[in-house]
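So the structure is just underneath, and the comments pick up after that.
Omission of a single protein chain aside, the complex is shown with its protein chains in their original locations.
Showing subunit A:
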Amino acid sequence: MSKVMIYGEIKGGRIKKTAFELASEGRRLADKLGGDLGAVVMGSAGEQFAADLGRYGVDTVYVVEAPELETYNSEYFAQALAKVIIEKKPEIVLISHSMQGKDLAPRTAAKLGVATIADCISFELDGSSLVAKRPMYAGKCYAQWVALGSPQMASARPNVLEVVETPKSGTVEKIAFSADASRATYTTKDLNLDTSGKVDLTEAEIIVSGGRGMGGPDYSLLEEMASVFGPTATVGASRAAVDAGWRTHSDQVGQTGKTVTPNLYVACGISGSIQHLAGMGSSKVIVAVNKDPEAPIFTKADYGIVGDLFKVIPEFNKELKALLAE
């Protein structure tokens, strides 16, 4: 029995950092409720992460193995996750609001006859009820949500919850599962993964973003900055840059793109439309480089450089390299 259960997402044979974020938060909630914390992992790769999950407070790691669970599939994963939830009856289930979580959580919730409080940034308890805070309108406002059904399901925005070590046993319990193949689903034909190891915008700790002021598709200055920052940094773009065809749509930050919360957001040649500001306004630190001193982005920036980005960014990169080489 686990009072709180998290779903541990595995990607490319490794467990994601978001699993430890969820475990840390799940541990905190389980302690308050006076119960155990469980984690569900899928596939034969799952068991090896039990010790890692234990370090972040997981008592029991439920490993579900089946041929259908080796590659992510919404229907089979939702079947398996729903099965563990029905068997173990957690009061609270936490999933990451990652690309996979967005696909998995609602299907699982619908199987259980509940809804997920999606994309939460903080959790508290009101008695035994989960109260989750989440942005709406891409961060133009926030609201607290409570789940009226059982279990109380929520998904957490990646990169927001704190990772805390609380060593627990991480005992493995295998869950027997055979997929219900009578339910129609898709088959994966091809996975075309960016092998550069580029982190997704929503999970990046540092985002270097370019807008209309980039003047064209050459983002090498920003790519260079991101690579100096290291593997937790990535390049984003404004809608103007995406609509101009300079960057792919998956790079877009804003209300019709991705809402992001990195530690550092560097906005280069982005004026700061209301939609863009909504999408990145909760970044911890914002740097803006723009030649227009009136650009709205400066009203949100912690550090604003008024100047030509093509002159400023090369100098910035040089300084950064020198500093990070120390």
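What we mean here is this: a contact is a pair of C-beta atoms (placed from the backbone, for glycine too) under 8 Å apart; a residue touches a chain by one contact, two chains touch by 3 or more; residues count from 1.
Rule of thumb we're sticking to: contacts and distances are computed from a predicted model.
Per the UniProt record, the absent chain's protein name among "Electron transfer flavoprotein subunit beta", "sulfate adenylyltransferase", "Chromate transporter" or "Branched-chain amino acid transport system permease protein" is "Electron transfer flavoprotein subunit beta".
Of the listed residues A:L69, A:A138, A:L161 or A:A241, the one in contact with the hidden chain in the full complex is A:A138.
One of A:V40, A:L94 or A:I305 touches the chain omitted from the figure, and that residue is A:I305. Residues of subunit A in touch with the missing chain: 11, 74-75, 78, 98-100, 102-103, 105-107, 109-111, 113-119, 134-149, 183-194, 197-200, 203, 206, 229, 242, 248-250, 252, 255-257, 259, 263-264, 274-275, 281-282, 284-287, 293, 298-308, 311-316, 318-320, 323-324.
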